[in-house]
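Note that one protein chain is taken out, while the other chains of the complex remain in position.
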Amino acid sequence: MARNEYRIGALSLNVARYVIVIFGAIVMVVPFLWMINSSLMTTSEITRQPPVWFPATPQFSNFTGLLEVVPMHRLYLNSIIVAAATVLGVLFTSSIAGFAFAKYQFPGRDLLFYMILATMMVPFFITLIPVFYIVRQLGWINTFQGLVVPGIFSAYGIFLMRQFISTLPDELLDAARIDGASEPLIYARIIVPLVKPALATLGTFTFIGVWNAFLWPLLVISDRDLMTVPLGLNSLRLYAAEARNLHLLMAGTALSVVPTLVIFIFLQRYFIRGIALTGLKG
Amino acid sequence: MDGTKALATPANQFSTPRRNTLFRQRMIWAYIFISLPVAGLLVFSLGPILFTGWVSLHEWNMLTPPSEMPWVGLSNYVYLLTQDTIFQRALVNTFIFVIGGVGSNVILGLAFALLLNSRLRGQTLWRVLYFLPVITAPLALGVIFGFLFNRNYGLVNSLLIALGGTRQPFLASPDQALYVIIIMAVYQYLGYYIVIFVAGLQGIPQDYYDAASVDGANVWQRFRHITLPLLRPVMLFVIVTNTIGALQVFDLVFATTNGGPANSTMTVVLHMYNTAFKFQRMGRASAMAFILLAIILAITIVQLRLLRDRTQE
Partner (left out) sequence: MNRSPLLVSLILVVVLVLGASIAGAQEEITLRVLTHWGEEIVLPGQLAMIEAYEAANPGVKIELETVPFNDLLTKIITGQTAGTNPDIFHLYNLWLPEFTRSGLLAVPPQEVVDAIVANTSPGIVEGVSAGGQVWGWPTEVNTYLLIYNKRLLEEAGYSEPPQNWEELREMAAAMTVTDDTGAITQAGFAVWPGWDSGIVHPFASLLMSNGGRYLTEDLSATAFNSPEGLETLQLYADLLADGSLDISVPSGEFVNGRVGMTIMANWWRATLRAAEAIDYDTEVGVAPIPVGPSGSETATMSYNWLWSVASTSEHPEVAWDFIQWMNTPPAEGEPSPMGDYLVHSLGAIPSMIYDQEAFSEELGDHFLAPFVASTAYAVPEPIAAGGQEVKTKLQAEIEAVLSGMQDPASALEFAAMEGDAVLAEYAAQ
């Protein structure tokens, strides 16, 4: 009897758990479903009361109409170039500095490392104008390198890679040195292959961050041919505010969100691992 | 940090002359390795911070060269703290945003982490679903939420009515808009903190719970005396990083209310942006940035103290 009661109790507890988790998941997903749904509606369907749940006829023309307002295909290409270049840069600078901070002894190491950590705390806005100035001195306004280069030095990335590389045993390095490997070779042949999971984590985070970045591209880019996706979304937002072309706005929003969703679904385990790593070692 | 431990070893380890040469060689390599990243951070982070500090003591409309900007001492700071009513409003709003947002993230994040950490089927699926908003551009989320919370055709109001409630103005109300933005921020980042809490929970050895069960501790006692104390480092991380991020909220507000109605959702960074780029008062905006930095540092130190001390009880 007691055993049965226990089982029923455990069962109902389990059911309750599922109910809450599923409810939470629905709350998380509904806005996205709604966005995709609305991107196929007409403006009057979007704003009707009581709400229309599904478009009478899916308006795939919203997506072609969108192209008349912002050149989405061009923006995609630009965002991909900028994000890919930034990711490669961040991976290199973070892993090599993280390696040095984790596995070498040198005067000033801890001071430098703490300084780097401290810059993580500074509001981004503080550096906005001066960095802009520097980029200009380099003649990089309205160029991709103006978007990319300031972004490839990541305090967070160095921190993450240092934490990860610290967990690798020193014996690996010593063994390689005994075999006559030089220090750069150790970095390239031993460290980089071993930290691939951490690099994947950092890479995906950086990609998402760059893909979603808005304020910096807004300042650096004015040439239409170099605009990134958030810049396009912003002009679309302002255009839609004036014309109430809500269907175009939803189509554009859906298109801007999809690439990050796809990347995340494929690479989600790296995210999770990376977050766990920073959270636990912080 | 483990840096201190690592630094203590080399003296005895590298005592012979040959080893000293090796040690020096490696040191040189280390400097070469860090040179580019550290130089990059100096140019694009540390240097700019100092420059902004310098600008905050001047008046500058950004249209004239910085060499010609007039020196005004601390008057930008004095103006902000005594006369700028919007800045004061923005400070209050930002604090409400931080308390509401961080509080909700900690409570909900921990609650869902406990649920997800138990043996539940479909872990990966739940994880992906809860994580979706984290990777979405704030600008895009702002657009979506602007619709969901619309007074007249928003889905949330339709639900409210269906449940027997009354229609709410939400983003069109100075009393409610800030809370809608808090909900938006929690929605966006909750998945991130759930994952961190789950990782933290998995780091607690099962033996502790088993021992406690043997001693007859109930679920609540186990949570109170095992889970919570052992989660403190994770809690610290969540609260500190979330606070730092929340104090700098910009995109979400920029894309929904732009600070309105009537400055009811004006935040510090949005006001900074307006002061710099709309009113062309860069000196004042820089001073705001430094006041924000001071607040961030102060809050972080207090939080570190409070949470550290308790861990050592």
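Some points to look at:
The chains carry the letters A and B, assigned in the order they are written, with residues numbered from 1 in each.
One rule holds in what follows: contacts are C-beta pairs under 8 Å (C-beta built on N, C-alpha and C of every residue); 3 or more make two chains touch, one makes a residue touch a chain.
From a predicted model like this one, the values you see are computed outputs, not experimental measurements.
Only one residue in the set B:F23, B:W54, B:F95 or B:Y153 touches the chain that does not appear here, and it is B:Y153. Listed residues B:M27, B:A111 or B:A172: the one in touch with the omitted chain is B:A172.
When the full complex is taken into account, the listed residue touching the unshown chain is A:V135, out of A:V135, A:V148, A:M161 or A:A251. In the full complex, chain A touches the hidden chain at residues 42-44, 47, 49-50, 67-71, 129, 132-133, 135-136, 141-142, 218-219, 222-224, 234-235, 238-239, 241-244. Contact between chain B and the unshown chain involves residues 61-64, 83, 85-86, 150-153, 157, 161, 166-167, 169, 171-175, 257-258, 260-264, 274, 277-280.
We take it that only the chains that are shown with their structure count from here on.
A separation of 16 Å divides the Cα centre of chain A from that of chain B. Against chain A, in their complex, chain B makes its touches with residues 2-4, 6-7, 10, 23, 25-27, 29-31, 33-34, 36-38, 40-41, 43-49, 51-52, 55, 62, 66, 112, 115-116, 118, 120, 124, 126-133, 135-141, 143-145, 147-148, 150, 152-153, 155, 158, 187, 191-192, 195-196, 198-200, 203, 233-234, 236-238, 240-241, 244, 247-248, 250-251, 255, 269, 272-273, 276, 282, 285-286, 289-290, 292-293, 296-297, 300. For chain A in complex with chain B, the touching residues are 17-18, 20-21, 24-25, 27-32, 34-35, 38, 46-51, 93-94, 96-97, 99-101, 104-107, 109-110, 112-113, 115-116, 119, 121-131, 133-134, 149-150, 152-153, 155, 158, 166, 183-184, 187, 208, 211-212, 214-215, 230, 233-234, 237, 246, 249-250, 253, 256-257, 260-261, 263-265, 268, 271-272, 275-276, 278-280, 282.
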